[in-house]
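What you see is the complex with one protein chain gone and the rest in place.
Chain IDs A and B follow the sequence of writing; residue 1 opens each chain.
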Amino acid sequence: MISKKTAFFFLLPALVLIFIFLIFPAFWTLYYSLTDYSLLGASTEFIGVQNFINLFTSARFWNATILSFEFVFFSAIIGQAGVGLLLAMLFHRKSGWLKKLVRNLAVASWLIPAVVVAYAWAAFLDKEYGLLNQIIGIFGFTGIDWLNEVPMGSIIIFNIWRGAAFSMLLFTSALKTIPPSHFETADVVGASLWDKIKDIVLPQLKTFIGSDLALITLWTFNLFTPFLLTGGGPGRQTEILPIYTYFKAFKYMEFGLGAAISAVILFINLTLALVYLNYLKAE
Amino acid sequence: METSVKFEDLTKEFEDVVAVDHLNLKIEKGEFFALLGPSGCGKTTTLRLIAGLEQPTEGKIFLNNEDVSSYPPKERDVAMVFQDYALYPHMTISENIGYPLKVRGVAKEDRQERIKEAAENLQIGELLDRRPSQLSGGQQQRVSVARALVHEPSVFLFDEPLSNLDARLRIEARTFLRHLQKELGITTIYVTHDQSEALALADRIAIMEAGQARQVDAAQKVYHEPADTFVANFVGSPPMNLLQCRVNMEGETPILETENNTISFTNLENRLQRLKERDELILGIRPEDMDLTLNVDQDEQLTGLVGEIYAVETLGAQVLFSVKIGNSMIRVREMSSEKVSQLAVGDDVSVEINEDRVLYYDAEDKALIN
Partner (left out) sequence: MRLVKKLLFRVLFYFASVLLGLFFVLPLLWLFVTPFRSDPSLAVRLPANPTLQNFIKVVNNAYAMRAFANSAIQALGSTFLVVMLAALAAYALSRVDLPGKGIIVYILILFSSVVTGIAAMVPLFFLLLQLGLIDTHLGIVLAFSGGFLPTGIFLMKDFVDSVSLTYEESAVVSGASKVQIFKDIILPLIGPGMVVVAVFTFAQIWSNFLLPFILLRSNSKMPVSVAIYTFTNEIGMPKIGLISAYSLLYVVPIISLYIFTNRRYGFKFYGGIKG
C-alpha cells in the first residue's frame, strides 16, 4: 500500500534513534576501552590494549569474572531453567486453582520491579526479624545472617526466584507444541514418566531449551539487581562483572578501564546472542 | 452500465518471473468469464492487474474501450471478492457491506437503504448487526459478495471465492453465484483452479499456463475440444486419456500403434490427410467415450486395446475403471449397470473406443489436429 520511498521514511526515525542510542554506544565503548580516559587525567590518550592488559592481570577482575560465571551457572542454567522446566512439566495438561496460583506467583516475582523485590528479600533474609529465619526457628535451627554469611548463595537463590517464570512460560508454550498423541502413544506402550521425559520431552524441546539457556544466560550475565541486595559485598564476595564495571566507571571514574570491562561483556554477550539467534533460526 | 474488458499484450513481470506474458483477451459485456489454471499460472495476477492492485509492466487494459492501465483502483469502478473474504473483523456486517459506499461519501440514510437491499439480495438480511467472526464460512462468503455488489460496480472480480467452503456449500454457492450474475448482468471475471467450477459457472473460459492463455472458448467447447494436451489434461475429472501412438500406413489405412497394441479406425473422416503427414501423434479420449468388454474366452485373441482392471471406483450413477495397459493407465467411465457389476479387479478386458469422439493431438507441439 505504500511505496518503497514512503517505507524508507517510516523506517528512518526508528533506525536513527536505534543507531544513536544503541549501536553507536557499542562502538564507542570499544573506542574508550583503548584510551586512558578518566576524570583525573588531564588529557585523554590512546593507549592501545593497555587497559586490557591491566584488566587481565588484575585479581579483582578475575574475581568478578569467576563470580559472574558461578552466578550464571547456578542461578540461571541450573536454577531458573531447572525450576522453570519443573513448573512447566508439573502443570502440563493440568488445570485448576493450584496451577493458576503457583504460575501467577512465579510471574509476579518476575514482573515486580527490581527495587521492590530487593527490599522484600532484604526483609525476608534479615537475621533478626526475617521470615526465613523465623521459619527455620520453628524447626529448631538457629537463623544466620544470610546476606553476610552466604552472600553468593543468597543472590543465587534470589535470582532463581526472580527469573524462573520466564523459563516456565517458554517451556509451557514449548510443551504445547508436542502433539498429545505422542504422550498417548507412550501411555499405550506403557512408558514410564522418565521414559517420556527422556524420549519425548527433551528431544523435542531441544531447540527451546537451547534458546532459553542462551537468553537467561545473557540476561543474568548482565544483571545489576544483586547490587541492590548486597552492593557487591561483603568485601568483594558478590562483586560480579556488572557491579565491578559500575564501580570502576562511576565510583572510581576510570572510564577507560570501565569501558574495557564493558567491551569484554559486549564480546561475551555477542557470543551468547549468536548462539541464541542460531537456535532461533533452527526453530 | 454494462462494461467490456480488454487486454492488449498485457504483461506483468516480477523480479525473476513473468507472471503474465503478452496476454490478449476480450471479455464481453455481461459475460461470466473464468480464468482457469494451476497455481502460478498468472490468473490471480491478471485479476489484480484489472483491479489496479498491480501495475502492468507492459500492455494495456481497457474498460469499455477506455485505457485504464494507469488509473488508480478507485477510478476503475470494479469490485473484488477475495479468497479469504477480507471482511473487516472490527466492523459489523452492515458496516462491512457499507464500506465502499462510505468511502464514496454516500449519505447515511441512502447507505442503509442500499446495504439492506444488497443483504436481502444475498439472503443475509438478518445478520447485519453481527460481526464476521460470528458467521459461518458460507455466510461470510455471501457478505463479501454483498460488499462487492453494493455500489453496483461495472466489473465483478472473484479470486477463488469458493475455495474455503466445504464441498456441499461450494455447490450451493456456485449455483447461487451463477443465478445472481445472470440476474444482475454485471460483467464478471472469475479466477479458479477448479475446472468443474469454471465449467459450471462461466460462459467462456480462458485456460492459462505460464502467463499465457492456452485456450479461450465456451465451456462446452473447452470440454469437448481442448485445444492442446495441457487443456485436455486439466479440464475434466478424471482427465482425458492421452495415448501416445505411432502412425503406420497400410495402404490408405492408418494403423495406430500404442505401446503394445494396435488400433485401427474405420472412419477417420477428413483427418486422414493430416494423419498421413505424421509419424507420431497423441490420441485424446474422454473416459466416458470408451466401453469395456470382459474378455471371457481366454484363447480368443482380441484386437484393439487390451488390459487388466487395476481399480474400480464407484461414483454414484457411474463407475470409474482404471485399466492397466502395458505401462500406462486408461480411465473408463461407465454407467452403472448389470454388465458393469460383473467386472472386477484383475479381469482382462478390451477397451472399445467411440471413434467419433476421439481427438488427435500433434506429438510435437501438442496442439489439436483439426
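Assume contacts are C-beta pairs under 8 Å (C-beta built on N, C-alpha and C of every residue); 3 or more make two chains touch, one makes a residue touch a chain.
Because the structure is predicted, anything quoted here is derived from the model rather than measured.
Visitor: Among the chains present in the display, which ones are touched by the chain that isn't there?
Guide: In the entire complex, chains touched by the missing one are A, B.
Visitor: With the missing chain put back, one of A:L34, A:L55, A:V72 or A:L132 would touch it. Which one?
Guide: Residue touching the chain left out of view: A:L132.
Visitor: Going by the contact rule already stated, which one of A:A14, A:A59, A:I138 or A:V189 would touch the omitted chain in the full complex?
Guide: Touching the chain that is not displayed is residue A:A14.
Visitor: Footprint of the hidden chain on chain B, which residues?
Guide: With respect to the unshown chain, the touching residues of chain B are 51-53, 73-74, 78-80, 82-84, 86, 88-90, 99-100, 103-104, 147, 151, 157.
Visitor: Just the residue numbers, please: which parts of chain A touch the chain that's not shown?
Guide: Given the touch definition above, chain A has residues 1-4, 6-8, 10-11, 13-15, 17-18, 20-26, 28-29, 32, 83, 86-87, 90-91, 98-99, 101-102, 105-117, 119-124, 126, 128-132, 134-135, 161, 166, 169-170, 172-173, 193, 211, 215, 218-219, 222, 224-225, 228, 241-242, 245-246, 249-250, 255, 258-259, 262, 265-266, 269-270, 272-274, 276-277, 280 touching the missing chain.
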